[in-house]
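All protein chains of the complex are present and in place, except for one that has been dropped.
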Amino acid sequence: MLEQLGLLVVPLVAWDNLFSDLPGHTVDGLTRGAIYALVALGYTLVYGVMRLINFAHSEVFMVGTWAVLGIYTVIGAAEGDALWFVIVATLVALIGAMLASAGTALAVERIAYRPLRKKNAPPLIFLITAIGCSLVLLEIFGQVLHAFFGEPFGRKTISIPSLVQTEQLIGPRGSLLTTDAVTITNLQLIIFLGAVGMMLALDMFVNRSRLGRGVRAVAQDPDTAALMGVNQDRVFMLVFILGGAMAGVAALLYTMQFDITKFNIGFLIGIKAFTAAVLGGIGNLRGALLGGLLLGIVEVYSSTLFDSSWADVTAFILLILVLMIRPTGILGESLGKARA
Amino acid sequence: MRRNKVVGLGAVAASLALILSACGSADTDDKADGGGDECSGKIGAMGALSGPNASIVIPSVNGAELALKQFLAENEDCDISLEKFDSEGDATKATPLASQIADDPEFLGVIGGAFSGETRATKGIFNEAGVTMISQSATATDLTTEDPAAVFHRVVGYDDVQGAAVAKYLSDAIGATKVFVIDNSEAYGEPLADKVKEELGDLVADSDKTQVEQTEFSATISKIESAGADAIFYAGYIAEAAPLIKQIRDAGIDVPVVFPDGVYGADFPIAAGAAGEGAIVTCPCVPIEEGDTFYADYEAEFGEAPGAYAAEGFDAMTIFLEAIKSGATDRGAVEEFVDSYEGEGLTKTLAFDEKGDVAVENVVIWAYKVQGDALVPDQEISLD
C-alpha cells in the first residue's frame, strides 16, 4: 500500500522535465488558457449582469466550431490554398463563427431564459433550464441534423481543413529566430494575440462605450439602472451577444489549432472555462483573462509533473484552494465596479 | 366535434393496443419451458446502438443481421430473430436489458456485450440464467480470467494477445528502440498499454496517461520530445487519436505512430486528415477486401463498407445459427454446442477453450496502414 505515496512524491526526472523547458511549457499553457479565457468571458458577462450560470455556453462555443466547418466547406477552403485566400477565408469564418455563436446565445436567452425572468424564477431553475438547453443543442448536432442531413453531423469526430499550417516562428527550427530556449509557433502567437486582443476590445467596450455603461449600470444595480432609463432586456441581450461572439472567436482559434470538431466538443472546454471564470472572480472581465491563463498554465505544468490524466484534479484543487483564501475568486466579482 | 371523434378513435385504438400488449406480457412468468419448436428462437444483441460510441458497435450488429438474413434465405422453415438491445455502452443500463433477455426463455443466446464494461456487469446474470454469450468485441483480458462465467465466449482476440502483437510489431517490424507509450486511462487503453510496456521492457522510453475527451496534448508531446522517442503507441479511441496525431505531426515529430483496434474504423483516416497518413492501426480482425463476398453483401445490405468487427458479428451469429439448426432448442443445448464448436469463420478458425477464448494460435492480428481515406492491410503480425 505504500506505493500510493509514490503519487505524492514527484520523481526528480519530472521536475527536470518541467524546469528544463519552463518557457516552452508556459507558452503551451498560455495558449491553452487563452481559449479558456475567451470562453470564460461568456460565463462572466452573463453572471456579472444577471447572476446566472449559463451552462449552455459550452454549446454556444460548439456551434461556433461547426460554423467554421460550414464556411470552409461552402467557400471550398482546403489545405494549401494561397495566402490571400487563407486570410479571407479565416476572416469570413471568424465573422461567421461570431454570428453563429452570438445568435445561438441570443436564441437561448430569448427562448429559455426570458420567460423565466418574467416569472422571476430563482437561480436553480435557470441552471436546470441551461442544462436542458445544452442537451438540446448537443442533440441538434449529434442527432437531429444527422437524421436529416447525415454526415458530417452525428457523433463522430470531424476534421476541419487546417488552412494555416503550423510553423515555428521562434525555436530550434524557427523562421524568425533560431533558439533552443523556447518554441513559439505561428498558431500559438495568433491564438494568444487574438484572444488577448478580443478581450481588450471587450474591456474597452464595456468601460468606454455608452452601451457598455448600460451593462455596468445593470450589473451594479438593476433597479436603479431601470429607473435611470436603461432598458434591461436590451442589456441582457447585448450581454449574451457579446459573450456568444467571444465564444465564436474562441471556436475559430480552437479549430485553427486542433482542426477538429464534434457534437460534444464544448462540454470539457465549457467546464474548464467556467472554472477559469470562477477562479479569476466570476463577473469580472479581467478575472476571466487571469483565471483562464492561470488555469492553462497550471494544467500544462501538472501534466508535465504527473501524467496528463491528473490535470483536471490539479485544476479543481487549485480552484478549491483559491476559493478558500478568496471566496469570490482572485480579483473578486466586480463587473459593476470601475475596476473592470 | 370532429376533434372529439378523433380523440375517441384514438382512445379505442389505445385501449386495443393496451389489451393486446398486456396479453403479450401476461406470459412472462412461465420461464421453465424452453424455446419449443425445432429451429426457432431468439438471439439478443446487446451494445451501444446509440450515443457517442455507437459507431464502434453498429457494424458488428449489422454483420450479425446479415448472417441471419442469409441463413433464413437458405432455411425458410426456421423462425429465428435477432433482437437488438441498446445499452448505450453504459453498464447501469445494460443490467435491466440482460435480465430481460435472461427472463425470456425464447432467448437462446446473446451476442455481446460489445464493450468490456457492460460485459463485466452482465455476465453474471447470463451465467445464472444459462444464456450463452458470444462477444464480438469485448477484449478485456480479465473477462475470462477473473470471476469467470462458463457461458462467456468471444470470437475476438483479447488485449494481452493484441498487446503482445503490438509490442512485436514495434520492436521487429519498425525496429524501434525507444517507444513512447500513451494510454487513455480507460478500461480499454490502460491494460493494453501496460501489456505493451511489459512486453517491450527496456525498449520503453517513457509513457503518459491521457483522458478521453482530451484534445490538447502539448504536455504529452513535450514528454515525447524530451524522451527522444523513435516510435509512439497510443492505446485509445478515434476521438482522441485524431487530434493527438495531428499535434504530433504539427510538432515536427515524424516517427511511426501505432494505434490499436480502438482506432480501427473508416472514421479515423477522415478525422485525422493529412496528419494520419502512414499511421499504423493494429486489429485482431482479418482484412475484408472489396472483392470478398462478405464485403459486397454487407455493402449491398447496409449501403456502407463493413466497419469495425462486422465480420466478428457475422461469425458470432453464425455459431448460434448453426447451433439452432443442429437441433438445439434450449439454452443448455446451445451452450453445449457452442462449447464444442469448431469451424472456419470469416475471421479465424473458431473453437473455444475452457475459458471461452479462441485459441491464441488461431487469433489473427493485422497491421493496417492509413493511406488517404482508407485503412489498407499492411501485414499480418505473427505471434510466435
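Going in written order, the chains are labelled A and B, and every chain counts its residues from 1.
Heads up, the rule we're going with is that a residue touches a chain if its C-beta (ideal position, glycine included) is under 8 Å from a C-beta of that chain, and two chains touch if they have at least 3 such contacts.
Just so we're on the same page, contacts and distances are computed from a predicted model.
Enquirer: Given the choices "FtsW/RodA/SpoVE family cell cycle protein", "Amino acid/amide ABC transporter membrane protein 2, HAAT family", "Cytochrome d ubiquinol oxidase subunit II" or "Beta-ketoacyl synthase", state the protein name listed in UniProt for the chain not shown.
Expert: The record names the chain that does not appear here as "Amino acid/amide ABC transporter membrane protein 2, HAAT family".
Enquirer: Tell me which of A:27, A:63, A:77 or A:138 is the one touching the absent chain.
Expert: Only one listed residue reaches the unshown chain, and that is A:138.
Enquirer: Quick one: say which of B:38, B:79 or B:190 touches the chain that got left out.
Expert: B:190
Enquirer: Using the touch definition up top, pick the residue from A:74, A:181, A:200 or A:313 that touches the left-out chain.
Expert: A:313
Enquirer: In the full complex, which of B:64, B:129, B:266 or B:288 touches the chain missing from this view?
Expert: Checking the options B:64, B:129, B:266 or B:288, the one contacting the hidden chain is B:129.
Enquirer: For subunit A, enumerate the residues touching the unshown chain of the complex.
Expert: The missing chain touches subunit A at positions 1, 3-4, 7, 47, 51, 53, 111-112, 115-125, 127-129, 131-136, 138-140, 142-144, 147, 226, 271, 274-275, 278, 282, 307, 309-310, 312-313, 315-317, 319-320, 323-324, 327-328.
Enquirer: Would you write out the residues of subunit B that touch the absent chain, in ascending order?
Expert: Looking at subunit B, the ones touching the missing chain are residues 15, 18-19, 21-22, 24-26, 28, 31-32, 42, 49-50, 83-86, 90-93, 95-100, 102-104, 116-117, 120-121, 124-125, 127-130, 140, 142, 146-147, 185-187, 189-191, 209, 211.
Simple rule for what comes next: only the chains that are shown with their structure count from here on.
Enquirer: How far is the middle of subunit A from the middle of subunit B, if each middle is the mean of its Cα atoms, in Å?
Expert: 36
Enquirer: Write out the stretch or stretches of subunit B touching subunit A in their complex.
Expert: Residue positions touching the partner: 51-55, 185, 208-211, 213-220, 222-223, 226, 238-239, 242-243, 246-247, 250-252, 267, 270-274.
Enquirer: For subunit A, which residues are in contact with subunit B within the complex?
Expert: 17, 20-21, 24-25, 28, 31-32, 79, 142, 155-159, 161-162, 166, 168, 173, 185, 258-260, 262-265, 267-268, 299-300, 303-304, 307-309, 311-312
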